[in-house]
Each structure stands twice: as C-alpha cells, then as structure tokens.
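In what follows, a single structure is set out as structure tokens and then discussed.
Omission of a single protein chain aside, the complex is shown with its protein chains in their original locations.
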Amino acid sequence: MRPVTFTLNGAPRAAFAAEGQNLLDFLRRGVGDLSPKYGCGQGSCGACTVIVDGETRLACLMPAEDAAGRRVETAAGLDPQGRHPLQEAFMEHFAAQCGYCTPGMLMAARALLDRNPRPSRDEVIEAISGNLCRCTGYEPIIAAILSAAEARA
Amino acid sequence: MTVIETLPTLAEAARSGAPFFGGGTIWMRAVNAGEAPPRLVRTADPALRDIQGAGDAVRIGAGVTMAQILARGDLSFLHAPARAIGGPQVRNQATVGGNLFAPHPYGDFAVALIALGARAVLAGQGGARPVEEVVRDRARPPLVAALEVPRPRDARAFGWLKVSRVKPKGVSVLSIAVLAPREGGRLRGVRVAFGAMGPHPMRAAGAERALEGGALDAAAIARAAAQAAEGLDPPTDAIASAWYRRAVAGVHLRRLLEGMA
Partner (left out) sequence: MKDMTNPGMIAFRKDLFADERDDRLNEVGKPTRRQDILGHVTGRSPFYDDHLFDGLTHLRCVRSPHHAARVRRIDTAEAARIPGVVRILTGADVPRNLNTLLSLLDFGIDDEPVLSTDRVRYRGEPVAAVIAETEAQARAAVKAVRVEWEPLPHVLDVEEAIRPGAPVVLDIYPGNRFVYHGKYDHQKLRYGDVEAAFGHADHIVEGRYQMSPIEQAPIETCGAIAAPEQNGRYVCYTSTQALFFSLGTAAKVLNLPSSRLHFIGGTVGGGFGGKVDSIHEPLAILGAMLTGRPVKYMWDREEEMQVGAPRGAERWYIKDGVMKDGRIVARRFTGFFDSGAYTRLSSYAVIKAAGHLPGPYTIPNVHADVYCVFTNRTPATAMRGFGITGVDFAIEAHMDKVAEVVGMNPVALRILNAYRDGDMKAHRRVAKNCALIECCQVVAEKAGVRLSPELLAMSSRRGGGGERGRLPAHTATDEAGRVEGFAAQGYARRGGPRPVEPPRQAAPGPAPVAASASRAADPRARGAAAPAAAGGGSMPPPAAPPEPPAPAPAPARPGSLRFSSISGFRRR
C-alpha cells in the first residue's frame, strides 16, 4: 500500500493504493467516487474514462499511483443538478438509455470541448470512438455533444 | 499480485531483467486479470519521451505516446498510423516502443515503422537495429530506448491503410504500409509491410519484388497484389480467418497502391 495524494474534481484527496491497483478500482473502492464504471478492465469500452491533467485516460489501464500529484476529473465533478451544458444536452437528446457508458462518454465529450469548443461531427465521432455504447445508440450522443458545443459558444 | 517499480534510468531497468512497463495499455490488462509477473519495471527518465527531429531522420523516444506524435505537425507522415492505434484514451497512453511488441492483432504503428525503414536504438547499446528484426524477439523483447525514423523525401511515397470492421476504432483485419520512392519514374527501395498477417509485423517480400525497379502501373500493382501474401502466415482469430486474411491482403494492397500511383 502506498499513499496517493491528488486532486479529484478540484478537491485535494489522499488514499492508499494497493500494489498493481488500477485507478478505476482506486477511485471507486478507495476514494468512493463511483461515477467511473467497470466495463472490461482491458481498455476496450471506455466506461472508466476520466480526465487526468486535461487528457482522457482509461482508469482501468492506469496504475493508481500515477494519479499522485495530478488533477483527476470524473463525471461526479460535473454539476450535481445536471446543469453543465453537456449534461443538459444529454438529457435533452435522450443520449443516455441505461446510463452505464454515460459517465465515460461525458468525460470524453468534455475533454473534446475543452480543447475544441466547436468540433465538427467527424471530430465528435473521433473523440468518442474509444467509448462503447450498447443501447442508446451513438446518434443521440453525437447530437447531444454537438448541441452542447453550440450552447456553450 | 504485481508490483510496478519505477527505476531512475533505462539502464537500470534493462539490468533488472524484469519485463518493461511502457504506457501500460497491454501490461495493465494482464495486471487486472492477475496474469502479469510479480514484478514489472519502468523508468521516470524524461529522455524516453523526447522527440528530436534532425534532418532526414527523426529520433522518437520509445516512451513517446501516439497522442504526442499526433500533436506534432512535423510528424504528419506518421499521423495516419498513429491515429490507427486504439481510441483517443489509448493514444494518450500507448507508446511507440510498446507498439513494437504489442501482440496480434495490435502493433499497427510498428508496421509503418518497418515500411519506413526505421531502426530501434536498444537501451545500453550504441548501434541501432532494423525494426523488422527487433519485433521478432517476442519471447524476450529487448529494451528499446528510441526509434530512428527516416522521413520519406516525398510524402506521397508513403502509403498507409488499416482494414478494420469497426470504424473509426477497430482492431486490424490487417494493416499495410508501403514506402515506394521514385527515381526517374522507377521505384527504388520499395518496402511493403503487413500487420496482423503473421506472429508480428513483417515485410512482404513478394510484393516488394513485384514493385522494385519498375513503374507503379496497373501491371506492377496486379503482380504485387497477386504476391501480397507470399511467405506470410496470418492467424485465425475472432476478427478474421487466416484464409480470409490471405484472400483479401492483395485486394487491399492493390487499393492502397492505386491510391499512390
């Protein structure tokens, strides 16, 4: 076990990480942020997507200790009332059915809009290409992200 | 239980004898599944993430990520193969060095490096070895410090194609990279490399022979396509059978070459 001190959604946090523990398990069990989801543990589905120092990362493929000293952002750090433009747009466009891929999808979308406030449709598709959705369908998600970009512009 | 140990230098990592943990996209899967060895090593040496673009060749540290390459305008010839690796999250993590030894069906970036004639600088050794040789050492991969990648003199001389069933992110049915430089209308120094067509990325001798010394015309392209899978032994997996891969390798090579003609 080693102590990991980092920033989670703007607040300083510290917890112990076990040897070989990935960031996903660390955030969920060690820190109690249940918003990133386990879908594969193999880097294939994107359900565990978080933002680390502004870059999207798959929490299941990142050693927990690598979060030390870094800024980690998760879907739990968006607006708790759902008033972030992406959250509003996802609700408006029915961009979440079962909701399991949604936190990861929101993080991928957020990282995109932070670096490219007016993405094209192709850029949106590229940005969420590492996030699998099995029930909503990608079209409402793409529409939601494009509309959030418009709303923020 | 696996311990991931960070050592100060690459040389120490090489001496440790333990497998090297690069970006982690492959090793962390094994760690999560309880299938990794008890000890993995890595290094915090920032040199591993350096890109030095001097003259005709660029030196890329083995720890450089696909995202880093995509952020460099002067490496645009490598953008298509870099974008073919994983999704955006994986590209923020996957390294150039790790891709050399990524198991089938991964390793598409190495295919481009082989076609470009890149050489791998091994940790603690002076010289550099051709990437197509280095990628064969699957059992005990050597520790790579950097890659020396020749820039194609003419951007149009380098062609890249990844064939996958899911777009824009899907694993390879196969991938192809072609370097076809022209000298006075004739192809000189042709290099054709395939991914997912064998146990590791490899050159296609038959296709290279068919193209070398001639013009990139329909007849040469047809000959290269016919000999595309010569000497290659593609695997059968969930994505495609060996038969299918062999059957379509020439078709895709033809399409790529037609686009370069």
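The first chain written gets the first letter, and so on, giving A and B; residue counts start at 1 in each chain.
Rule of thumb we're sticking to: contacts are C-beta pairs under 8 Å (C-beta built on N, C-alpha and C of every residue); 3 or more make two chains touch, one makes a residue touch a chain.
Given the structure is predicted, the values throughout are model-derived calculations rather than measurements.
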item: Sole contact to the chain not displayed, among A:Val4, A:Ala17, A:Leu61 or A:Ala96; value: A:Ala96
item: Touching residue (missing chain; options A:Ala47, A:Leu61, A:Ile128 or A:Ile142); value: A:Ala47
item: On subunit B, residues whose C-beta touches the chain left out of the figure; value: 1, 33-34
item: Interface with the unshown chain - residue positions in subunit A; value: 18, 20, 29, 32, 34-42, 44-45, 47, 74-76, 78-82, 86-87, 90-94, 96-103, 106, 132-135, 140
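The rule is simple: only the chains that are shown with their structure count from here on.
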item: Of all residues in subunit A, those that touch subunit B in their complex; value: 19-20, 22, 41-43, 46, 49, 55-58, 60-63, 65, 108, 111, 125-127, 129-131
item: Touching residues on subunit B, where the partner in the complex is subunit A; value: 1-4, 24-25, 28-29, 31-33, 36, 67, 86-90, 92-93, 168-169
